[in-house]
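Quick one: this structure, given as C-alpha cells, is what I'll be asking you about.
All protein chains but one are shown at their positions in the complex.
What follows is subunit A.
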C-alpha cells in the first residue's frame, strides 16, 4: 500500500466519503461587488451553505487590488464569493433564496463544481514537512526523508487524528518528554487523549520501555497503532479506546488489555486534550500515576492553567507552567 494512503483513507472516511466521493458542492459567484459580497455570504449561509468565502476577483490581465491586513478598506472592489454546500443540496434553489433575501432583481450567475475529499485532503498532505521539535528530535511525515538520519525521528502518517507535531501543544509536550528522556529510560508511559499517538511513540523512541495510549476517537486509536508500527514500536504500545465520561470504567481494563499493558500504573503520564476533559480526568490520571510519577498536561490556554492546576493539586505537586 503506498505511503500516506491510510491517512487519506482515514480522512475520507472521516469526511463521510471515499476518496472519489463527492463531499461538498462548491458554488462560485464571480465579479460580485465588494459592497454586497458580505451580505451575499450571510444570505448564502442562511440558505444552507456550510461556508462562504470572499476573495479577490481578478480576471486575466487585470492588475491586482491588494488588500492589506491593517488597511481601512475591508474588501476588494470586485470579489469572488465561493460557498460550499452539502452534497445533494438543491444549489439553484438556495441561490434563488439568497438572491431574494439580498433584494436582487437579477438572478445570480454562478458555477457549481463537485468537491471530492481527495482535493483538500491533498492540500493538507502537501503542507506537512519534516519538523524539528528539539535538538535531534524530529517529526517526519511518512512520505519524507529525515534531514538528520541520526536523530530521533518520529515518523507519522498525519491523518485525521490530531497530533502532527505542528501544534504548539504537541510541541510543548514533545519538548517536555525530550528534556526528561533520562527519566523515561525503561519506564512506562500513559498517553491519555493520544490522537495520532505522537507522544506515546516519541516517548518509546526516547527510551521508554512501554506505553499505553487511549482516545475517545476510535480512528485515533487506529492511527496510534499504525504510527507505532511505522516506527517499529508496535510491540511496546497498547492502544485502546476510552469513553468521554470520566466516570466510565477504566479503559485498559474495559478493553481487556491490562495483561498486555502489564498494569495500569505508569511512571509518566501525558495528556494533551482540552480544559474540560482535563479537569474531569484528575482522579483518573492520579490513579494511573505511581508515587513520584511525572505528569504533563496540555491543550489549555494560559488563562485556563490555574483552574487545571487547582484540579490536580490534591494529587500532584511541583507544578511548572510552560507556554
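Methods note: a contact is a pair of C-beta atoms (placed from the backbone, for glycine too) under 8 Å apart; a residue touches a chain by one contact, two chains touch by 3 or more; residues count from 1.
Throughout what follows, contacts and distances are computed from a predicted model.
**Q** Given the choices "pantothenate kinase", "Signal peptidase complex subunit 3", "Large ribosomal subunit protein uL11m" or "ER membrane protein complex subunit 6", state the protein name listed in UniProt for the chain not shown.
**A** Answer from the record: the omitted chain is "Large ribosomal subunit protein uL11m".
**Q** Pick from A:174, A:255, A:281 or A:300: which residue touches the chain that isn't shown?
**A** A:300
**Q** Of the listed residues A:84, A:187 or A:236, which contacts the missing chain in the full complex?
**A** A:84
**Q** Which residues does subunit A use to touch the chain missing from this display?
**A** Counting only subunit A, the missing chain is touched by 11, 14-16, 23-24, 26, 41-42, 45, 50-56, 66-72, 75, 82, 84, 86, 115, 117, 119-121, 123-124, 127, 158, 160, 162, 164, 166-167, 169, 274-276, 299-301, 304.
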